[in-house]
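Heads up, one of the protein chains got dropped from this complex, but the rest are sitting where they should.
For reference, chains read A and B in written order, and residue numbers begin at 1 within each chain.
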Amino acid sequence: MAFLPIEALSSLSAQAQSLVAAAQSQPIAGAVPGALSGASRPAGESVANSFGQIVSDGISQMNSKLISNQVDLQKLALGDAQNLHQLMINLEESRVSFQMMMQVRSRLLEAYQDIMKMPI
Amino acid sequence: MTDGIESVTRSALAMALDAASLRQQAIATNIANANAIGYVPQRVSFEDQLADARRGLAQSGRLDAFALSQVRARIEPAVDETGVPAQVQLDAEAADMARNAVHYQALVKGLSRHFAILSMAAGDGRK
Partner (left out) sequence: MDYTQSFAISAIGMNIERARVDVAALNLANANTVQGVGGTSYQPLRVVAEARTPGSEGAAAFGALVSQGLDAADAAQGSPLVRIVPTNAPPRLVYEPGHPLANERGYVAYAAIDTATEMVSMMSATRAYEANVSAMNTTRTLALRALDIGSNA
């Protein structure tokens, strides 16, 4: 089960993979297209896969952190006396991570748009 | 926003806030009637109705919305098993009031943070 904001970002990992793959397949200006792209293609794909993997790992970590926050809040509502300060620390941490995720998404989109604007 | 874990959390927090504010009212009434003859102190029953919900949460790691649906915060008289009413004790009421006030404010803060994250997602990272 995914937390609602995570669903908003759930396409991020697919986007990230396609972005990086698209960027790698654009030949770099001034370089020899054939040799360079031929050599970099397999490396490019593995880089794309690992980067996309990193992003989706980060997202699933965020998801589980947010879900455990929700469970902690539910325990508080049911009256279990628990560490209030630990709960507040966890809430703040996940809020900051969430903001960072949103920034990562915005930067990736910007980078993609920049690359798309490059004349071939 | 009506499905999923975040709506269960929101309902649970709202019900707990209902109970905490009802408890503040009951304590204020008890303190005002501290020396009144024939007064039975008021208590609020909420957490003791939640045994099923707590069990479900401990077992499955999720709070079941159905377990909450039958629970309602209500005022009860403070009597022991034989039906003898308790006396109002000012120090106990004051301690209970302090504990309830902290719990209420923790619930308010938790609810605010909960909405903050949702609004961040809804606002797409821009305020």
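Operating definition for what follows: contacts are C-beta pairs under 8 Å (C-beta built on N, C-alpha and C of every residue); 3 or more make two chains touch, one makes a residue touch a chain.
Note that the coordinates shown come from a computational prediction; the quantities given were computed from them, not determined experimentally.
K.L.:
What are the shown chains that the left-out chain touches?
P.N.:
Touched by the chain not displayed, across the whole complex: B.
K.L.:
Which chain B residues would touch the chain omitted from the figure, given the whole complex?
P.N.:
17-18, 20-22, 24-25, 27-29, 31-40, 42, 72-77, 79, 83, 85, 90, 93-94, 97-98, 101, 104-105, 108-109, 111-113, 115-116, 118-120
Quick note on the criterion: only the chains that are shown with their structure count from here on.
K.L.:
What whole-number Å value describes the gap between the mean CA coordinates of chain A and chain B?
P.N.:
38
K.L.:
So in the complex, the part of chain B that touches chain A is made up of which residues?
P.N.:
So the residues of chain B in touch with chain A come to 1, 4-6, 8-9, 12-13, 15-16, 46-47, 50, 53-54, 57, 61-63, 102-103, 106-107, 109-110, 113-114, 116-118, 120-121, 124-125.
K.L.:
In their complex, what parts of chain A are in touch with chain B?
P.N.:
Its residues touching chain B are 1, 3-5, 8, 66-67, 70-71, 73-80, 84, 87-88, 91-92, 94-95, 98-99, 102-103, 105-106.
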